[in-house]
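Presenting chain A:
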Amino acid sequence: MNDKTLNWTPSDDAMVENAIRRGATRRELLQMLVAGGIALTAGGTILGRATNAYAATPKSGGQIKAAGWSSSTADTLDPAKASLSTDYVRCCALYNRLSFLDKSGTTQMELAESIESSDAKVWTVKLRSGVTFHDGKTLSSQDVVFSLMRHLNPDVGSKVNSIAKQITSVKGVDPLTVEITLAHPNADLPTILSMHHFMIVQDGTTDFSKGIGTGPFKLESFEPGVKSIAVKNPNYFKPKGPYIDSFEYFAISDDNARVNALLSGDIQLAASIKPRSMKLVESQPGFALSQTTSGNYTNLNMRLDMEPGNKADFVAGMKYLINREQIQKSVMRGLAELANDQPISPASIYYNAELKPKAYDPEKAKFHFEKAGVIGQSIPVVASDAATASVDMATLVQQAGAEIGMKLDVQRVPSDGYWSNYWLKAPVHFGNINPRPTPDILFSLLYSSDAPWNESQFKSKKFDGMLLEARGLLDQAKRKAIYDEMQVMISEEAGTVIPVFLSNVDALSGNLKGLEANPLGGQMGYAFAEYVWLDA
Partner candidate 1 sequence: MQNLVEIRDLKVEATTDSGRRVEIIKGVNLDIAPGEIVALIGESGSGKTTIALTLLGYARAGCRISGGNVRIAGKDMVTLSERDRAAIRGTEVAYVPQSAAAAFNPAKRIIDQVIEVTRIHRLMPAHEARQKAIGLFRALSLPNPETIGSRYPHQVSGGQLQRLSAAMALISDPKLVIFDEPTTALDVTTQIEVLRAFKSVMKKGGISGIYVSHDLAVVAQIADRIVVLRNGEVQEIGTTADILTRAQHPYTRALLAAFEPQPRGGEILVKDRKVLLEVKDLVAGYGAKHRDGLPLIRAVDEVSLSVEKGRNLGIIGESGCGKSTLARAIAGILPASSGTIIFENRELPSAVRQRSRDQLREMQIVFQYADTALNPEKSIEEILGRPLTFYHGMRGKQREARVGQLLDMVHLPNSLRHRRPQELSGGQKQRVNFARALAAEPKLIICDEITSALDTVVAAAIIDLLKELQRELLLSYIFISHDLSVVEAVCDEIVVMYGGRKVEEITPAHLQAPQHPYSKLLFSSVPKLDPGWLDALELDPELVRSYSKS
Partner candidate 2 sequence: MSSSIPLFQKFGYRFSWVGMIGLSIILFWGIMALIAPHIIPHPVGEIVDEDYFGAISSRFWLGSDYLGRDMLSRILMGARYTVGISLAAVSIACFSGIVLGMTAAVVGGWFDAALSRFLDAMNSIPGKLSGLVVVAAVGSSINVLIVTLAVIYTPGAYRFARALAVNIHAMDYITVARTRGEGILYIIGSEILPNITGPVLADLGLRFVFIVLLLSGLSFLGLGVQPPYADWGALVHENIGGLPFGAPAVIAPSLAIASLTISVNLLIDNLPQKIRDRSA
C-alpha cells in the first residue's frame, strides 16, 4: 500500500489515510501481536501511509533551520519535564527512546532490541550493544534504570509521573538487560516507553542543559527561549541518518511571522501553521504542506467541581451547542475530523465507531440550559491562542449561545502563561491535547481520578476500575469492549467537549525531503530532524 503519488494534496492524503484506517492489515497485525505474547522486535512491518516523501535516495549534508510556535525561558532539555512541542523536537534530536512509533503507529524498537513479557507485568528489555552517548560513554542498563526511575521521584517534576507510577521497579540484570516490574499488568508498556518523556539519559545526569544523549544530533548551543543548535552525531548507532549536518530550532510564536520566515527562505520548516495561512503558502511556488491528522484536539473543558459545570445539564447543553461541522468547515477549513467528545481518534483500533458525534442542536441545548437554570447568567469561557483555534471555536459557541439567549462571555487570555495559569484551572476553558499512542495513556493522563491533567475533574471509581482492568487484559477484544464503554462514559459524563480532531499542517520548503506524517503529531512526531534531508 505504498503511496507514491508525487502531487499529493490534502484531500488525497485524507483519503489514503482513511483507507488505511479501515483496512484490515493493521488490525490483523495487532491481533497477531497480542496473540503472540507481545513480542515486538526491531524492524517490524512497514505499513504504507500517505506521504510526501519521494522514493529517492536521501542526500547527506546541509543545514536546516526550523521553527516551532512556542518557547520560553522555561525551555528544557530534560525529557522528563518536556512540555512544549519545542522541547519534544529538541529531545528527539538529542536522545533516543527504548521504542518509538513509526508513521503507521506501530511500535518499533530503538535503543531496545526487544521488550518482552510473558505476563505483561514483568518485562525484560534487551538493549542494543555499542550505543554511545555524545560524550563517548557506552549506553548501559544503569542509564535506563536511572532514566525510568527518575520519573517516580517527585523532586524531578516529571510530566509523566502518573503513568510511571505503575512501574514498581527497574533493575539492571546485566549491562544490556533491564527488568521492569509493573504494579499491574500492562500490555501497552512497549508503546508507553515510546513516549517522548521516556527518553534515555545518562545515569546520574542532573544538569540537562548539555543535552547529552545517544541521539542523532549533538548539542552545540542552547539558550532557553531563544534557540538551540545541534550538529550531526557522527557516531549515531542507526545505519541511516541523520542526513543533515546541523539543525537549528527555535520558536516564532506569531503565525504570520513563522510563515513569512519560511517564504523568505530563512527557515525550511514552519511547524503548525494556521489554516488561514495555507492559501498563502499554496500560492508560492517551491513550498509544500505536510498534513497530519492524528489524535490532536482542542477541547472545551467544564470543571465538574465548579460552577456552572457542576450542573450536569449545563454540560449536556454545551455538548449540543457546539457546532462541530462549522468548526470543521470554517475554523479548520476542512483540516479536521468530527469527534464525539472522547479522546480516542478514529485511527485507533479502539475507536468506538458506534458513538456518533452529537449533532448541533440549539433547541436541545436550550432545554438543558433552562433545566440547569443558567440562562441569563453570563458564563466566562477562557480561550487563548495557545490552544489551537480555541478562540475561534469559542466565538462560534458564543454566537450559537447568543441565538438561544445563553450568554457566554469569551475571555481571550495571552498565550504566554496560558497553560500554567488558566488551563485546568478556569471553570470553563479550552485545552489542547497532543496525540498519545494508547487509550490507556490518554485515559490515565486525562480522565482517571488521579490523572494529572484531569481537565474537567471527572472522577469515577467505575472508570478507574475499568482502566485498571483493561490494562492487564491480554484479550484485545475484551479490552476493546471495555474501552468502548469508557469512551461512552467520557462522552456522556465528563465535562470535556471534543468537537473535532485537528489536522496539523506543517509548511516546508520544497527542497526539504523525507518528512512524513506521524501519528504522534506534527513535525513527524517531533522527530523529523533525524529523517529529513535536503535536496539540492
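Selection rule: all candidates are chains of the complex that A comes from, given by their letters.
Methods note: a contact is a pair of C-beta atoms (placed from the backbone, for glycine too) under 8 Å apart; a residue touches a chain by one contact, two chains touch by 3 or more; residues count from 1.
Computed from a predicted model, the values in this text were never measured in an experiment.
Novice: Which single candidate from 1 or 2 touches chain A in this complex?
Specialist: 2
Novice: Spell out the part of chain A that touches candidate 2 in their complex, as residue ranges.
Specialist: On the chain A side, the touching residues are 255-256, 259, 274, 276-277, 279-280, 283, 326, 330-331, 333, 383-385, 391-392, 394-396, 398-399, 402, 409-417, 421.
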